[in-house]
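Before I ask anything, here is the structure I am working with.
Of the protein chains in this complex, one is absent; all others appear in place.
Let's look at subunit A:
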Amino acid sequence: MRIFMNLCKDKLAIASLVFIAVLITAGLFAPVFAPHNPEEVNMSLRYAGPSWEYILGNDHLGRCILSRIIYGIRPSVLWVFAALFISVLIGSILGFLAGYFRGKNDAFIMKLCDVLLSFPGYVMALALVGLLGVGLENILIAFILIKWAWFARVIRTSVMQYAELDYIKFAKASGISHGKIIWKHIVPVTFSDIAVISSSSMGTMILQISGFSFLGLGVQAPQAEWGMMLNEAREVMFTRPELMLAPGLAIVLVVMALNFLSDSLQVALDPRLLNSNKGNQVMAPVSKIKIQEKEVPN
């Protein structure tokens, strides 16, 4: 509750949160929000500019861009988000096991991660899609299978930093259970690291999905997806650059909102950062002293 209150003080965080909430609702109820059928071809409206009926204009087949953007939320945001969530979850569980308990678990999990990470990600995904068949679901499955290893590694490192600290040692000595220690002491302090790495890989994942769609391995042609829309617009990049605007902006805005949100969450969670104004004042003289010390020997 305190965290939510802190978050509310941050206007950017509220804006990002509202934006993401609206996006998710629009994506879930796309048929309600979209003004037109996203796959309805209307050749007489080819490359038409914005109008009251088609707010964002029409694409090279005369389809409503706004409707395509709204329908595109599902594959581009919701499904990517689900895949990201699952891979972060797997990565977190294994990362916590490895970083907290160490020993044999750790060695085994890290060897597994090393093996997975030694393959180039794209090639692995291609191979898996080759095995499983073409389609968005299979690309997402391939992503989950590849990405968790990276998350596990990063989270393990983060957990290890904290697992040796004195307050964890105290909790262990007092006989508090491992589960409780992990949940109460390690999850909160590592959460901001996890939020930051997941929000930054969300952007890459959206772009990668569209890359695969471009290769014809992901979302299939008439269906709307932001990366696909970008690729379609790419063909007329020099004659009609405005077509890139809507899907490009959509991707940028989502990634930005997620990054802002994860940053604000980090601040809201950590009491040391919360009154950072106070902290800065305290810190300032320290750095001055350091500079002076450096200057003295010379």
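As a working rule, a contact is a pair of C-beta atoms (placed from the backbone, for glycine too) under 8 Å apart; a residue touches a chain by one contact, two chains touch by 3 or more; residues count from 1.
Definition applied: contacts and distances are computed from a predicted model.
For the chain that does not appear here, its UniProt entry gives the protein name "Peptide ABC transporter ATP-binding protein", which is one of "Phenylacetic acid degradation protein", "Sarcosine oxidase subunit delta", "Peptide ABC transporter ATP-binding protein" or "NADH-quinone oxidoreductase subunit F". Considering A:116, A:171 or A:202, the position touching the chain not shown turns out to be A:171 (whole complex). Shown as candidates are A:189, A:207 or A:236; the residue that touches the absent chain is A:189. Residues of subunit A in touch with the missing chain: 165-167, 169-177, 184-185, 188-189, 269-272.
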